[in-house]
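Then we have chain A:
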Amino acid sequence: MNNDTLIPYIGVVTDIRQDTPDVKTFRVVSPDGGKVFEHMPGQCAMLSIPGVGEAMFSITSSPTNKEFMEFSIKKCGCLTTWLHAMDVGQQITIRGPYGNAFPVETDLKGKDLLFIAGGIGLAPLRSVINYVRDNRANYGDVQVIYGSRSKDDLVDYQEIIDEWMADPNIEVNLTIDNPQEGWDGHVGFVPNYVKELNPSTSKTVLVCGPPIMIKFTLAGLKELGFTETQVYTTMELRMKCGVGKCGRCNIGNKYVCKDGPVFRFDQLGELPDEY
Partner candidate 1 sequence: MQVNENKEFQPLIVAFCCNWCSYAGADLSGTNRLNYPSNVKIIRVPCSCRVNPMFILRAFQRGADGVILCGCHPGDCHYTSGNYFTRRRMTLLFSMLDFLGIERDRTRVEWVSAAEGAKFAATMNEFTEAVKKLGPNRRLEDLRCRKQ
Partner candidate 2 sequence: MQRIGVFVCHCGTNIAATVDVKSVAEALGHEPGVVISQDYQYMCSESGQNLVKNAIKEHNLTGVVVCSCSPRMHENTFRKAAAAAGLNPYLVEIANIREQCSWIHKDIASATEKAIILGKAAVAKVHLNAPLTAGESPVAKRALVIGGGIAGIQTALDIAEAGFEVDIVEKNPTIGGKMAQIDKTFPTLDCAACILTPKMVEASQNEKITIHSFSEVTDVKGFVGNFTVTIKKKARFVDETKCTGCGLCTEKCPMKKVPNEFNMGLDNRTAIYIPFAQAVPKVATIDPNFCMMMKTGKCGVCSKVCSVGAIDYKQEDRFIEQKYGAIVVATGFNPIKLDKYDEFAYNQCPDVVTSLELERLMNAAGPNGGTLLRPSDKTHPHKIVFVQCVGSRCDDSKGKPYCSKICCMYTAKHAMLIREKYPDTEVYVFYIDVRTPGKNFDEFYRRAVEQYNVHYIKGMVGKVTPRSDGKIDVQASDLLANEQLHIDADMVVLAAAIEPDKTARPLATMLTTQMDTNDFFTEAHPKLRPVESATAGIFLSGACQGPKDIPETVAQASAAAAKAIGLLVKDSITCNPCVAHSDELMCNGCSSCEKVCPYGAITYIDKEFKMPDRTIAVRRVASVNPAVCQGCGACTVACPSGAMDLNGFSNNQIMAEVDAICK
């Protein structure tokens, strides 16, 4: 019988990195080494510990990484608590890739890109940013605006400092919500920072973060003259099958797991307000 997407592969956790107090990044490879499967930036995978639970996570590593996949996971439920407690060498089950991806090879190609992320929202965008960095010639200006509650809550801070900020080809703007010792960067909420920075409306925007941040950022962008067709985001909904059959992530005629999770805001506008 053919492989069925509901039957998962085995992945081995080879590295666990404590990113923030409640976010860890897990490196997953196939038991034989190498990646379990290929994906495009923005796509997701179903991770599970049998008997504990299964959930969808966006793949935070770039497809250009040929050795492993990474997942940045915030501790919030039963499964994530378990994942946070495990040690290196633990096997997990993994299936995917699921969902659409950011249109990095089509609509985004050649465009100036503005990434706006808040908190754990950087996770799905990190995949795109690194993909873009690795295919730098295909894109115009790249700007990243990233904020979090505090310095400690910035996911992948080390990579941001060591690689992104060191990369002359991209502009990185960091902010934290409240002043903090040892932080001489910008202080303030992401939506306000975006307005302050007043990015050019020629840019295509990829935004991800908590719903309230997205709401105000979008409003701010509109004030600045951006249109909904310029802004992409990625959604999170309860999913079970990952292939648009189980019905759980159905909104209007879309299935987030299959038709999403990446949507342009004008597409989202056509959907019923149920997310």
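One rule holds for everything that comes next: contacts are C-beta pairs under 8 Å (C-beta built on N, C-alpha and C of every residue); 3 or more make two chains touch, one makes a residue touch a chain; residues count from 1.
On the choice of candidates, all candidates are chains of the complex that A comes from, given by their letters.
It should be emphasised that the depicted structure is a prediction, and the values quoted were computed from it without experimental measurement.
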| item | value |
| --- | --- |
| Complex member touching chain A, one of 1 or 2 | 2 |
| In the complex, chain A residues that touch candidate 2 | 82, 85-87 |
